[in-house]
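Here's a structure for you.
Excerpt of the complex: some chains, original placement.
By written order: A and B. Residues from 1 in each chain.
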Amino acid sequence: MSLYVGVAGASRPEAALLDQAELLGRRLAEAGAVVVCGGGPGVMEAACRGARAAGGTTVGLLPGLDRGEGNPHLSVALPTGLGQGRNLLLVRSSDALVAVGGGFGTLSEIALALRTGTPVVGLATWSLGLDARPAPAFPVAGDAEDAARLALVAARSRRADPARTPGDG
Amino acid sequence: MSLYVGVAGASRPEAALLDQAELLGRRLAEAGAVVVCGGGPGVMEAACRGARAAGGTTVGLLPGLDRGEGNPHLSVALPTGLGQGRNLLLVRSSDALVAVGGGFGTLSEIALALRTGTPVVGLATWSLGLDARPAPAFPVAGDAEDAARLALVAARSRRADPARTPGDG
């Protein structure tokens, strides 16, 4: 059974992140992982472009009801009609999640993954604090190569021990 | 962009339906359609087996959180954790839906498809009445060949005119 790695990221990120996202998608696909994302433009599209260029499979969980809204590099485009509810679907569909850049949707995916025990790897994304002190909650990658490597390790490890801690109750 | 045809059906149907479901999946895949289903056993597994044998792509929208619960003939297995909420996802992901056999889950998918404007084709499935009179609401196929043909026509027609009537509001 293939590994599934989610890629979360904004639809209109700064340009430098797009190259990183494309390389990330490529590396994930080269390792045989299915790339799951929200199916939109920006980081999502770039990751899909990279994955498809490497012969990989990409899945888009679209927020709306129109399949045509998906980016052109999706192997499978699924209109969920759930709005931001598709963010939780993305997390549940992923053995590990890479969060690329900012955006509040991405932050929600980080939080839902942390809450439900899905490993998260960050790349130029949110950092967290609590009570005025830093509260690092997930590893941060230096670049896309690093992010892919960390995510694949985490996904394999999760797959080997699928007990969802702390669960999704 | 590929057509997506949903196949709804029980996980423990009578045996005769399994051959029909497998042939249905085969015909849909031969026509280039992606087969979407709940990813479980029974009708769902048979349709996926047929589709994959014909080189097609199959997607399973699993009710639980464990990807391992999917049948072995899924190209893409997505744990939704939505329970019977995945039934609406199946409908939203489908350009047309074939309902095979009985089961209340299948009935819910028929109803949600009719409610949201997704074309339905029945095969040995529920019939509807209202006020003690028959109230046929969707075409019924004589066999799997017929069901595939009707579903593909309906899906193409829907794709050509995607306005969802009466919508999903």
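Please note the rule applied: a contact is a pair of C-beta atoms (placed from the backbone, for glycine too) under 8 Å apart; a residue touches a chain by one contact, two chains touch by 3 or more.
From a predicted model like this one, the values you see are computed outputs, not experimental measurements.
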2 chains shown - copies of the sequence in the complete complex:
4
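Everything that follows uses one rule, which is that only the chains that are shown with their structure count from here on.
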Size of the rotation, in steps of 5 degrees, that lays the CA trace of chain A over chain B
180
If you average the Cα atoms of chain A and of chain B to get two centres, how far apart are those centres in Å?
28
Okay, in this complex, where on chain A does chain B touch?
1, 4, 34, 36, 57, 59, 61, 65-68, 75-81, 88-89, 92-93, 162, 164, 168
